[in-house]
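Complex shown without one protein chain; remaining protein chains in place.
Letters A and B mark the chains in the order given here, with residues in each chain numbered from 1 onward.
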Amino acid sequence: MNLMYVPAIAMVAIFMIYPLVQGVGLAFTNWDGYSPTKAFVGFDNFARLFNDKTFLTALINTLIYGVGCTVLQQIIGLALAVALDGAGRSKAFARALIYLPVLVSPVVMSMMYYFLFQYDRGALNDILVALGFDRIAWLSTGPGTVTIVVLINTLQFVGISMVIYLAGLQGIGQEINEAAEVDGARGLRLFRSITLPLLRPAIISSMIINLIGGLKLYDVVQVLTGGGPGYSSHSVSTLIARSYFGQQAAGYASAMGVALFVLIAVVSIFLVTRMDRTGKDI
Amino acid sequence: MKLSRNTTRAAIAAFGVAALLISATGCDRGTSASSSSEVQFFLNGGPDTPQYKEMTDLIAKFKAEKGITVNMTAASTDYEDQMKVKLASGDIPDVFTTHGWSLLRYSKFLEPLTNRSWASKVNPGLNSAMRDSDGNIYAFPGAFDTAGIAYNKDVLDKAGIDPATITTWDAFNNAAAAVAAKGSTPIFSSGKAQGPAGHIADYLAADTFTDSQLTQMKQGTFVDSAYAKVLDRVKSWQSKGWFNKDYSSASEDDMAHALANGTAAFEIYNNSILASARTYNPNANVGFIPLPPTNGSTPYLIGGEGVDSFGVSKTSKHKDDALAFLDFLAQPDNAAALAEANGAAAGLVNVKVDFGKLTSSFDKYVTSGSTPVKPYFDRVYLPNGSWNTMVATTDSVISGQSDVAGAVAQMKNQFATLYGQK
């Protein structure tokens, strides 16, 4: 029976693990990313990570992107699922429209949002000007850009959370009614004490999908400001690309890649085990 | 036993289905690597750009004349990344765009072209950037890229400024102040494009370093006092609020729009931005002036290998065909068409280019040969790999993320690291 996962393992081994091992090897060299020659530099690149303020900024931003998007996506996704649970043409239509952004590539979606936040010809500033206010340079500060990036990524993928929660709600619809009859619970109390605990498994899968997406975030940052102003909105992924290609420091970029991999692994394992534990407490 | 045989069969069936799907599509594109008898050509430029269209025509003409098929692939924003991956993996196109890096970055992969018949006609202004110490050249310059300060004349008129009078930095600063007083943006640049900010520092540096300081740089000593002077000037503009408010998020496209629509007065950038501006507003009243001197006495232009320069891979299996293609591009008519599509001066002295509406600026400063042309600072005096840091540090000064001292220190650090690697 175990033979059935051999094809999957083979593909993963050939197309991911083998290149990954080679890629990790680069982290110990000073390779420039294209020349035939490279020198072994030991742990220099990893040591450099600890003194690199830019990397620290990107690391903090990556955590904000990952955790911020995940939390917002769960709240908004769940609220949408509750609001749109049930039959009816208008609800189905609304569900499809809210899911729409999931269907376009993040590059394209970010570009569309760029039209919104642009300074001179941006759609938001057009409204401000029409109302008699001054234009706002939305993407001119680090914190402002980071916030907008979180919002855009949240809105693009909130549809996935919504659908997972809709499915969860449908699964527990019967149980709720029965429990409510016994309890006489209703409204918010019913939601908090019965619906939410029953949704726990849905919350976990939705969070895993969103969290990994948020921690690997690349396109939105790249399209909005390319990591600017300065380095203030870089995620680790965009910084890796910048070092790898732009600064011709492929070895150092590989070291950052290893660090990102470890970060994502630690955060997701931490969250999954924590969710499991709080689940058992209830 | 029985179990495993069945599983194997299921696995084979699964892959069979997939294989069937691929073969059932009934077209041969993408089922095998492309034909090996063609010359593979990798161009830097999107499919809707004038140079892509011109190149398509030239390839067809070349095929008709010589019977050689050139297979062109293009990339725009990620061209450099793609090219680096190709070099790293040994999958190197026969002919590819060197976009300003034929010497510093690509020469070790390129066939020397010094003996081609057109090589003696290369504009001498390109020598410092394109020829190595032995005089070898590695690319055909499709353009002689010139740069100065691009302006919108309507904006300057409104502020009562005649661009021809801007021959000193004081005059430039007065002009910028007058423009700001009228509510327009004096200097427009782009942080997001990760280039334009570096151009500003690069152009200024070309005349801020003294000759002896330049020699020191070439010998591996970073002269921070001179570099600080460059960034101090940028900082003074920044602290007066002369840069566009959306500097961080503005794209190169926004730069073209600002110049086209007259929201900005100056852009310290490639002259190619003028051609882009005209695609948005064909009647835009734009032109360029040389940069005022800092150490020298006369205004100067920056010049170098343009985006449209092409080299032949040293390891090409179709070297003769590839070289024939470059020789074909170097023929005066073809070279002129290419330079015109790019809105730039020609890289060869025997090629005459029609600049259309920009003729007056080009005639006055470029064609007449009266304005000295200095090379791109980073290509000659900085080690390969510094460019991105030059962009990033200037960017951090313009966006207020860093002070001058911090930016200079970062630049010095990168210089030392890269110089040590050489």
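Quick note on the criterion: contacts are C-beta pairs under 8 Å (C-beta built on N, C-alpha and C of every residue); 3 or more make two chains touch, one makes a residue touch a chain.
We adopt the following convention: contacts and distances are computed from a predicted model.
Among "NHL repeat-containing protein", "Acyl-CoA dehydrogenase family protein", "Carbohydrate ABC transporter permease" or "Yip1-like protein", find the name that the UniProt record gives to the complex chain excluded from display.
From the choices "NHL repeat-containing protein", "Acyl-CoA dehydrogenase family protein", "Carbohydrate ABC transporter permease" or "Yip1-like protein", the unshown chain carries the UniProt name "Carbohydrate ABC transporter permease".
Would you list the chains present here that the left-out chain is in contact with?
Listed by label, the shown chains it touches are A, B.
For a quick check of understanding: of B:Ser251, B:Ser316 or B:Gln414, which residue touches the chain that isn't displayed?
Here the residue in touch with the unshown chain is B:Ser251.
Provide the residue numbers of chain A that touch the chain removed from this figure.
1-2, 4-5, 7-9, 11-12, 14-20, 22-24, 26, 33, 76, 79-80, 83-84, 92, 94, 96-109, 111-113, 115-116, 121-123, 126-127, 155, 159-160, 163-164, 166-168, 170-171, 199, 201-202, 204-206, 208-209, 212, 215-216, 219, 236-237, 240-241, 244, 250, 253-254, 257-258, 260-261, 264-265, 268
Hey, which chain B residues sit against the chain that's not shown?
2-3, 6-7, 9-11, 14-15, 17-18, 21-22, 25, 27, 29-34, 45-52, 71, 73-79, 82, 85, 88-91, 193, 195, 251-253, 256-257, 261, 272, 276, 279-282, 307
Rule of thumb we're sticking to: only the chains that are shown with their structure count from here on.
Going by the contact rule set out above, which residues of chain A touch chain B in the complex?
1, 3-4, 6-7, 30, 32-35, 114, 117-121, 135, 137-140, 142, 145, 224-226, 228-232, 241-242, 245-249
Where on chain B is chain A touching in the complex?
For this pair, the touching residues of chain B are 3-4, 7-8, 10-11, 14-15, 80-81, 83-85, 87-88, 105, 108, 191-194, 244-250, 254, 257-258, 263, 384-385, 388-389, 392, 395-396, 399-402, 414, 421.
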